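As you look at this complex, bear in mind that one protein chain is not there, while each of the others sits in place.
Chain IDs A, B, C and D follow the sequence of writing; residue 1 opens each chain.
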Amino acid sequence: MSGARRAWMAVERFATASLVGRLAALAVTIAVLVVLDRALSRLLNPYVFRILMLCGINIVLAVSLNLINGFTGQFSIGHAGFMAIGGYAAAAMTTYWGPAALKAFAAVGLAGGIGTSMLFVLALLFGGLLAAAAGLLVGIPSLRLRGDYLAIVTLGFGEIIRVVILNLDFLGGARGFPGIPRYTNFFWVAFSGVVVVLVVRNLVSSAYGLAFRMVRDDETAAAAMGVDTTRFKVMAFVIGAFFAGIAGALFGHYLIYLHTNSFTFMKSFEIVIMVVLGGMGSIIGSVIAAILLTILPELLRSVQQYRMVFYSALLIVLMLTRPQGLFGSGTPFGLGRLWSKRREVRRAA
Amino acid sequence: MPKLVLEDVHVHYGGIKALKGISLEIDAGEIVTLIGANGAGKTTTLRTISGLLRPAAGRITFDGADLTRLKPHEIVAQGISHAPEGRIVFANLTVRENLELGAYRRRDRDGIRRDLERVFTLFPRLKERYSQNAGTLSGGEQQMLAVGRALMSSPRLLLLDEPSLGLAPILVRDIFQTIREINAQGMTVLLVEQNAHMALQIAARGYVLETGQVIHSGAAKELASDERVKKAYLGE
Amino acid sequence: MRSRFPRLLALAAFWLLAAVGCQKTQDAVPVIKVGEFGSLTGSTATFGISTQRGIDMAVEDLNAAGGIRGRKVQMIVEDDQGKPEEAATVAQKLINQNGVVAMLGEVASSRSLAAAPICQGAGIPMITPASTNPKVTEVGDYIFRVCFIDPDQGRVVAQFAFNTVGARTAAILTDVKNDYSVGLASFFEERFVQLGGTIATKESYTEGDIDFKAQLTAIRAKKPDVLFIPGYYTEVGLIGRQAQELGLTAKLLGCDGWDSPKLLEIAQGSLEGFYFTNHYSVSDPNPAVRQFVERYRELYGETPDAMAVLGYDAANVLFDAMKRAPSLQGAAIRDAIAQTKDFPGVTGTITINERRDAEKPMVVLQVRGDSLVVVEKIAPA
Amino acid sequence: MQEFAQQLLNGLSWGSIYALIALGYTMVYGVLRFINFAHGDVYMVGAFLAYYIAHAVGAGSHPSVAAAALVLLGSMVGCAILGVIIERAAYRPLRRQPRLTVLITAIGVSLLLENAGQLVFGADPKFFPQFIPGRNLSVGGVVVTSHQIVILGVSLLLMAGLHTFVMKTKTGMALRAVSFHREAASLMGIPTDRIISITFAVGSALAAAAGVLVGLSNPKIDPLMGLLPGLKAFVAAVLGGIGNIPGAMIGGLILGVAEVLVSGYISSTLRDAIAFGILIVILLTRPTGLLGRGQVEKV
Partner (left out) sequence: MPPENGVLLDLNDCSIQFGGLKAVDGFDLRMSKGELVGLIGPNGAGKTTVFNLITGVYQPTRGEMLLKGRRLNGLKTHRITALGIARTFQNIRLFSSLSVRDNVRSALHIHCSLGIWDVVWRGKRFAEREGWVQGRAGELLEIFGLAGVANEPATSLPYGMQRRLEIARALGTEPSLLLLDEPAAGMNPHEKRELMQLIEWVRERFGLTILLIEHDMSVVMGICRRILVLDYGVTIAEGSPEEIRRHPKVIEAYLGEAAS
């Protein structure tokens, strides 16, 4: 374990040491992911592959929400709203401007795969940025509200976003938005997953980004340490929303059809459940919970109509037996807390 | 025969050991005081007696009955009443309702009326404010209400947590005078006070707590003249 | 000790389920697997359930008659909970996990639109019983439907309103979250205005609403000749009653979404004399219809609604094509479905046109007491 | 004017349903400080219980006041028991956990009730029997239905009853004490756990009543019917000042009227948005709600 850890740290040091190292790391990551992309999409059963993709998208959602809920201690249950904005914005971009953009790219020699990749990157960023703008808007109430109140406001924002989209004709309204090009592949999902995990980790582990966790633990004390709590709360919302937007864009370009029914508050709940089940403030927890909760309903298909009953019952049982989530809180990366409760119990006895 | 007995009581809050083996005894009819700095475990001791906290180890008995596993409302039924720190009167209820709640477990209407009269004799101010919301009372009046309310359950042991907290000096004297009166009527009192001077003046015996342990105990007079106690808690 | 037991229990339950799920049944003659997905739970489950019942009956018929070239057909049904992304996932599962050779799709166009690209991509033909959005079959050459499409029905209702009812002003009450309703409303409006009528007001509601008094009060103030409600019976029944309570004078007009035995039960006489278009009439003396309705009542204790009939027809069109197809390869079945011509369905004679939509007659029904009476029959355009 | 009066009436009868549900939210929030997300589903169960009871006693075919009262009471009692069971099984073990944890559990309970409901009751909607005949009364062009009168009457009666219970009885007094400070209340000898159970019972019974009344006037019930009204009722509770009983009533009525006016005069697409719009505005300008009192945070 420690050997692997040391090796990883060495790799990381190399990767961050210089621009060359960084580019090398990037190149290796891309190469690995491209190979995986080719291999997995061929080797895996398309159904299994689809679940894998959904896991990836859910990871992006859960980890980004964890920044808001877990690390910064804000309480948002409107993540599906940000996801919707990102999804629709990106879809509108590739659908309406895509052909023109591709032509323009081709004109400067960026034809084929490179052109579409460029377009998709732009669409992802566009979706992310619009969602981030909405995050800014939603983040502002967080300055005045906390806890349940903030939760219900974010939920309300999510619903309002849905109603607005429903009324926008160029986004298809109630009929949905069909005909989105299928740009999402394993590479983009995995890449986004890697990026969101790295970004959140880099943020919360640095002395500067410690501020997120300080705000969560004790806002007054954080301010007394010189943390601009306003800024960090809003920042958490903006960054969280940005990645939710990206997840939405990936989702839309995978399903190649968008409908507001995919972004109800039940979707938001699902993401919150992933974060809480994984453990607030645990990145690895969010990742594992996202995978678990994506696969679980699929496994439960064998019990047919009992499936959602099982799912909800299991959720309750899990919360009752492990209320702090699978990975507790506090350590963003460690697995150490997995069994902490049992140890504590033993010590107390 | 001693009324309340704590034997080697340990209490943990989360990971912190708040009480590390407190043992004390209170005899019927006496005032006993717990003194010590903030965080020494005085309030924790009271909260453990009244069942708000559960000891990790040790035993609490009252007139021979084991209290250790009882819930707060069951302990009230045993005859122990606790006026908590910070008063905590029900601000959204009237003075009358606050006092009635004090007698929540009782069914003897006549007895309740008698006790109400007794409280009004002790605190005439409360009678004047009978139908006001408790939240509109001044700090001193709220303290009176808290003590009066605690008396309404007709307890055999009264736990008082910092009754002088935040009160003007003149009111502090009044409160202590009242405690003395209540005691003179036969009530056993366990008093937690930061104002060690006053506490040791009215108490028969005292325990000095420090970081969750009893470090001194004895007659109040002796403690008041103890050099270490003087230095640490009496500002001399 | 206290915390461990429930966890173990959950774990045990989990593995048990997983084990059950992995079991496979094996028969001597391999069955032909056909997939079906629909909303068996969720807010539109009633339609999914009806469809499934209709399909079940068709499968029963087929297997009783010896199946397809001696092989029985097994339907594998998945619930999409009314979510588009779930529809896509279950379609993928049915194709790749269960190996279905063809698919019967969703009622709601939004779910069909989400799942259609997967069927198209995998080369598995899909027939949707009731998705009326024209975009559904535009997804690709493997996607078919056995119902008419929104523009046709919207136009028919508008013409009926203008010509037969003699309406000059109309109000529309749309279910905004329902693609079907929004689509019909816009085609109705287009045609009605084209004919020279005016739209007095457009109001809306949302699927699942139960109180429509606000909208109806607003409509009442405009005094339109007719009120067109392109919605599902679940809401229409309530709307009818509340309209009557409020003393609305406009004649109510509807579409195939109204068709359900429960409509009149909910409406409590409030829809008396009003009209809606449909695929068929329950009281049609045609023996095929009579037989279907009788059997359905016997099996499920109620009169079939439009979705049940369409499910039955969709399955039969598919099975007919499978029988005709030279093999059970996707492309073969696709070609066979595309060649469907004058297929005698319960909802009329079905011909699949070059847009892969069904061409078939439409009826206008009028509510008269406890029964629905055919007042007009419109042949395919 | 006539139209406006009609809309106002529509809004009031619709709002009193919200008010009844909101009361349960506000009471539970008062004693436990958490949003019982499953409350809307209790309302759903209430409607279904009434449906089955009504069929069992034949209230649909032979309408009578006695049968109607039986349906209402039966459903209220059933839901009171359900509420107590939910609290015992799912919330009580988590008393000392962060509120977020309890909230997630509440969402779990909500999902469980919805999914179990779809399994037990069937996923397709059921149609409530008419055990009170529908009659219309026209007052200057404003139509008043017998159902509206029943809704307004029963909910006013229940609210008055609740008010008396909370303000005049010993248990009500204990309830107020528990919601002010649970620990201090336990020091009075109040069995706080039992009071919390009673709160859940009463709140759930009111939700059941709302379910019955809704079924009566808008007779379509399905297992997901509690989802949105539940949320809206929470908004109503916040609007009135959460934890405040008269506030919940007023909040419910205001929300009902606002929704009806918005869908009547602007567009019903904005109906759901308006609820949340009001919520956001209220929370930002007056977070304690219309009747709530603020609490100063101690540093």
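In the analysis below, contacts are C-beta pairs under 8 Å (C-beta built on N, C-alpha and C of every residue); 3 or more make two chains touch, one makes a residue touch a chain.
A quick note: this is a predicted structure, and the numbers were derived from the prediction, not measured.
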The listed residue (A:Ala211, A:Met308 or A:Leu326) that touches the chain absent from the view is A:Ala211
Given B:Leu24, B:Ala40, B:Ile112 or B:Leu145, the residue that touches the chain left out of view is B:Ala40
Missing-chain contact, candidates B:Leu122, B:Ile182 or B:Met198, resolves to B:Met198
Residue list for subunit B contacting the dropped chain reads 14-16, 37-40, 139, 162, 165-166, 168-169, 194-195, 197-198, 201, 210-211, 224, 228, 231-232, 234-236
Missing-chain contacts on subunit A, rising order, are 16, 198-199, 202-203, 206-211, 213-214, 216-218, 220-229, 235, 239, 281, 329-330
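Here is the rule we go by: only the chains that are shown with their structure count from here on.
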Under the touch definition above, the chains in contact with both subunit A and subunit C are D
Centroid check, CA-based, most central chain -> D
Taking each chain's centre as the mean of its CA atoms, the one lying farthest from the centre of subunit C is chain B
Taking each chain's centre as the mean of its CA atoms, subunit A sits from subunit B at a distance in Å of 53
In whole angstrom, the CA-centroid distance of subunit B from subunit D equals 42
Among all residues of subunit B, those touching at least two other chains are none
Multi-partner residues in subunit D (2 or more other chains touched) are 115, 118, 269, 272
In their shared complex, subunit C is touched by residues of subunit D numbered 3, 6-7, 10-11, 14, 115, 118, 122-125, 127, 130, 134, 136, 138, 143, 145, 214, 218-220, 222, 224-225, 228, 259-265, 267-269, 271-272
Seen from subunit A, its contact residues with subunit C in the complex are 45-48, 50-51, 54, 166-167, 173-176, 178-179, 182, 251, 255-262, 298-305, 307-308, 310, 314, 317-318, 320-322, 341, 345
Per the touch rule above, subunit D residues touching subunit A in the complex are 29, 33-35, 90, 93-94, 97-101, 103-105, 107-109, 111-112, 114-116, 118-119, 231, 234-235, 238, 269-270, 272-273, 275-277, 279-280, 283-284, 287, 299
